[in-house]
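Here you go, one structure.
Removed: one protein chain of the complex. Kept in place: all other protein chains.
Up next, chain A:
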Amino acid sequence: MALTLQKGGNLSLSKTDPSLTKILVGLGWDPRVTDGAAFDLDASAFLLNADGKVRGEQDFIFYNQLRSPEGAVEHAGDSRDGLGDGDDEAIKVDLTKVPADVDKIAFVVTIHEAEARRQSFGQVGKAFIRIVNSVSGVEVVRFDLAEDASTETAMNFGELYRHNGEWKFRAVGQGYAGGLKAMCDQFGLNL
């Protein structure tokens, strides 16, 4: 049963779905009908070590780097306008393949060229991000971006992290002023 995330909410995977090994992070939104530049939302993932930093550039999975070297994380490609039903972008994660020195995977959603286009999530119709158990197809958690993150342009949606030998999910739902660049700085990645 999907939990609709409220800002600051927290979700324990071990309680909600202990069998989770393969997940899909889905991002969706409605294409723009009013005037102006299209809304182009981007999903990305950061593989982080125990210090909360990437080990190298290969740990940033996004539309220009679709796959992590060992195949644990795979981005299904960039949608530039949100056309079509359902998830417009998706990132697949196989938890069993994640390298031993990766402690955490952070999922981030950003608006492409948000400053130049003067856009924020609140302007984007029906923007959401969700996590689905790809084996069972059950949606685990969903965050309504247009409603709850309305004035943000970049957000750390949530993190998968190791805890005592199992994987857990922490729903973060917090925005970053300064957008993707600020998040990359935080994760030790120089763009």
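Worth a mention:
Definition applied: a contact is a pair of C-beta atoms (placed from the backbone, for glycine too) under 8 Å apart; a residue touches a chain by one contact, two chains touch by 3 or more; residues count from 1.
Quick note on the criterion: contacts and distances are computed from a predicted model.
Per its UniProt record, the hidden chain corresponds to "Tellurium resistance protein TerD" from the list "HAD-IIIC family phosphatase", "Tellurium resistance protein TerD", "NADH-quinone oxidoreductase subunit N" or "Branched-chain amino acid ABC transporter permease". If you put the hidden chain back, the residue from A:Phe121, A:Phe143, A:Phe169 or A:Phe187 that touches it is A:Phe121. The residue from A:Val33, A:Ala116 or A:Ala177 that touches the chain not shown here is A:Val33.
The missing chain lies against chain A, touching residues 33-36, 118-124, 147, 150-151.
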